[in-house]
Every structure is written in C-alpha cells, then in structure tokens.
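Notes to accompany the following structure.
Yeah, one chain of the complex is gone here, protein chain that is, but the others are all in their spots.
Up next is chain A:
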C-alpha cells in the first residue's frame, strides 16, 4: 500500500488564486522523492498540505490508507515531519529548540541523541548555548533539520534544507538524511534546486500548480 496518496488535490489561496490544481501522485514507503519546479509552482504549499497546516480546497490526501482528515492533527504532524525553507528558531538558546520535541512528547531530553545529530551535521556542541540570532543561515538550517528529526517522524518533508550550505555541509546533511532514511526506513520528500547532490531516483515536477512530470529518473 502506498504511504501517501494525493488524489486530484486543488488548493486556492485566500484571494481565490489557484495555487495547486488537480495534483495526483503516490509515494511508496521508503521513497526518496524529489519535488521540483520553479518558484511559485506550489511546492511549499504541497508540503503544508501534507503536514496539514493547510487543507485542500478539493480532492483528498491519504496517509497509510486513511484520509488525512481522520487523523488527529497533532499525531499526524509528528508522523509527517516538515523542515521549513526558512529555518525559524524560536528558543532563547539553540538548546531550547532542540529539546522542544521532547517537551512536546513529555519525555526527558535525550542529550546523547542531540549530540549525535550535531556531530553528524558538522556542528559543535557549543552551539547549544548560542542564541538563534548568533547562527549563520547554514547553521540554523541544520538545527532546524535536527529539531524535526528529534520528533521521530516516519515521513520527512524537506523544503530547501541545503540552500544556505556549502558543498561540505551539504554532503554532511545529505549523509545524515540518507543514514536516517536507511536506518528507520523513512520516506523522504525533498524540494531542492541542488539536483546533483540529491540524486533522486524518482521526481515530481510541478509548474504553475500542476504536475508536469511524475516518475522515475531525472528531469
């Protein structure tokens, strides 16, 4: 059974403008799907629909065979983790952002896991004591990714997570994502313009809110 089924989904903006128009595709468990297309194609809106921050104007989305509407939004969002394009960090210190997922699940923060992710993302432990405003764009992106990984999602939606990273850090982040994917059989959907680094085997190409291509191989 497909893990995600998007069936003829349409999304209109507040002003009535069509953002997504008749989107249909399926994602299998363990897929590493590239979501591609020019700016304004509706890629981030699609991720917001999957994370249920938005609801479709028409059409249906299914996760593990059940309509998204039937899930408790809180539980669903912990299953389908979303890493935003703009890494918004809200804690006084970075530590607060990384312990937030544990606060939500009312668990004791697993500092070993946090240190492990920091090391894998090429970040030093000292970063935990920094204020989010003291971080570079690339550091903030990596913290934002780690924060979502700590929620332990089954599906990962990555919105331009390497856009502010150099080649070395892009590699580190990709290794981290791929390792997580293999170890936990995560399903990953990624928006990126860095096709070379991501090397997707399956892609969804959107333009002007419509699916222009969906399938194996590269565009």
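Rule of thumb we're sticking to: a contact is a pair of C-beta atoms (placed from the backbone, for glycine too) under 8 Å apart; a residue touches a chain by one contact, two chains touch by 3 or more; residues count from 1.
Everything below uses one rule, namely that contacts and distances are computed from a predicted model.
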Complex member absent from the view - protein name from UniProt, among "Polyketide cyclase", "Isoquinoline 1-oxidoreductase subunit alpha", "ABC transporter, permease protein" or "Cell division protein": "ABC transporter, permease protein"
Given A:25, A:82, A:117 or A:200, the one touching the chain that is not displayed: A:82
Residue, one of A:8, A:24, A:55 or A:136, that touches the chain absent here: A:55
Contact set of chain A toward the excluded chain (per top definition): 14, 51-55, 69, 73-75, 77-78, 81-82, 84, 86, 88, 90, 100-101, 104, 147-148, 151
